[in-house]
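Every protein chain except one is present and positioned as in the full complex.
And now, chain A:
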Amino acid sequence: MEKEFLEHGLTFNRRRFLSTMSLGLGSVALGSLMIPNLLNGGEVDEAGFVPGIPHFAPKAKRVIYLFQNGAPSQFETFDYKPKLCEMVGQELPPSVRGMQRLTGMTANQASFPLAASFVDFKQYGQSGAWVSDLMPYTSKIVDDLCIVKSMYTEAINHDPALTFFQTGSQQGNRPSMGAWLSYGLGNENKNLPDFTVLLSRGIGNGQGVYSKLWSNGFLDSIHQGVQFSKGEDPVLYLRDPEGMDRAARREMLDNLSELNQLSYSEFGDPEIAAKVKQYEMAYRMQTAVPEVMDLSKEPDDIVKLYGPDCLVPGTYAANCLLARKLSENGVRFVQLYHQGWDQHGNLPFEITSQAKDVDQASAALVTDLKQRGLLDETLVIWGGEFGRTSYSQGKLTADNYGRDHHPRCFTIWMAGGGIKPGMVYGDTDEVGYNVSRNPVHVHDFQATVLHLLGLNHEKLIFKHLGRRYRLTDVSGKVVRDIIS
């Protein structure tokens, strides 16, 4: 045996070792030929992505997002819980909640009495979806809607939850959904921004919305949401100053653009190029915006459909009508916010008023898109940032109660744009505290929206500060069950 070892040692000499190693090195070298950018960082992932063209054929081309800011209670709108009527006033069974956290607003409450909806529910349409009496118009269109009762989120307070819904992160500074879509799908109408924002408020307890919600984050600022306000100047600073005509404005812009080009060639800052594009778009918007904003030519049927408030600028109804007009004119993402849904107390009175604000116009928007043949290619989304607790915040009386924030289950609806119509997806437990079937996380929802628009949420990425960012961060699964 010793002899063999010796022989082996002699055979496996340095020369043999080196020659074998060179073989290994050679094979690595061969392999590296096939891996571009192995040694110089690498921008391989982004290379395949052409901003402005979807990854695959989209079902929806545009989105209208009717954000119900403040978080509407699911129990008085779409999540019918007859069990709560039986158990009204009883304690929320501790086994249901377990160790789940509460907000600071009710964590110290001595008792958690279950509160039933003060308003009745009925079943509607072929789908037999349950809708409360607060939504008489929405109940008529349930066969066009997909009601998702099993949404859940991670945040427990308004601002982080809202930011999470819009940007995929609770902290802010990331691009909003509309900005991502503008980046991913590009412009349809070069005379209007890709992403517009409309605000309204009801008389219910309200929560703020901030421009960070329609921020472009680290994306090019051309993708930022443009807020359209009520009043004479829907888009600020769009009007020519007094004494300046179109021709003079054009000349000014041409000269300005030359100057900008000069500094661009010197510094190469992409923000300068974005600025030039924005000036040009603003110039075109000067004619396109007044045309879109003009509601005076809407026929009487439309006024009746949306309700007469649609002619009062700044109302939710007017914003819905405007949303239709903007979307019809090729705006990729129209974001509405209706404030006032934060019913910690005095819920019956406030939610009735809030529902009255939005019910008719939201349903009208779906009908109106449908009768123009646009619903197939427009995704409409209605919902808040989280849900509300099945127990009462504060004192539960026969006709008054409140509900605290509840991230564990809530209801939204979607319509058109490749969503299955006439469907109720997911469910919650009997006391409406947790999701019992088919949970949909906010990132799942975002992945699904992107999917409907022809974008793969895992491939719609942007590299910033050395990291590749997505709207869905590092999670999210397309909910295929609700796609037609």
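By our rule, contacts are C-beta pairs under 8 Å (C-beta built on N, C-alpha and C of every residue); 3 or more make two chains touch, one makes a residue touch a chain; residues count from 1.
In this text, contacts and distances are computed from a predicted model.
Asks: Assign the chain not included in the display its UniProt protein name, restricting the answer to "ATP-binding cassette domain-containing protein", "NADH-ubiquinone oxidoreductase chain E", "Cytochrome C" or "ABC transporter".
Replies: Missing chain, UniProt protein name: "Cytochrome C".
Asks: Touching the absent chain in the whole complex: find that residue among A:Lys122, A:Arg239 or A:Arg372.
Replies: Answer from the full complex: A:Arg372 touches the omitted chain.
Asks: For the full complex, which residue in A:Asp159, A:Glu328, A:Asp429 or A:Asp473 touches the chain that was left out?
Replies: Considering the complete complex, A:Glu328 is the one touching the chain left out.
Asks: Since one chain has been left out of the picture, which residues of chain A touch it in the full complex?
Replies: 20, 23-24, 26-28, 30-32, 34-38, 42, 44, 50, 52-58, 61, 126-128, 143, 186-191, 201-206, 284, 287-288, 291, 299-301, 303-305, 307-309, 311-312, 328-330, 339-340, 360, 364, 367-368, 370-373, 376, 422, 454, 480, 483-484
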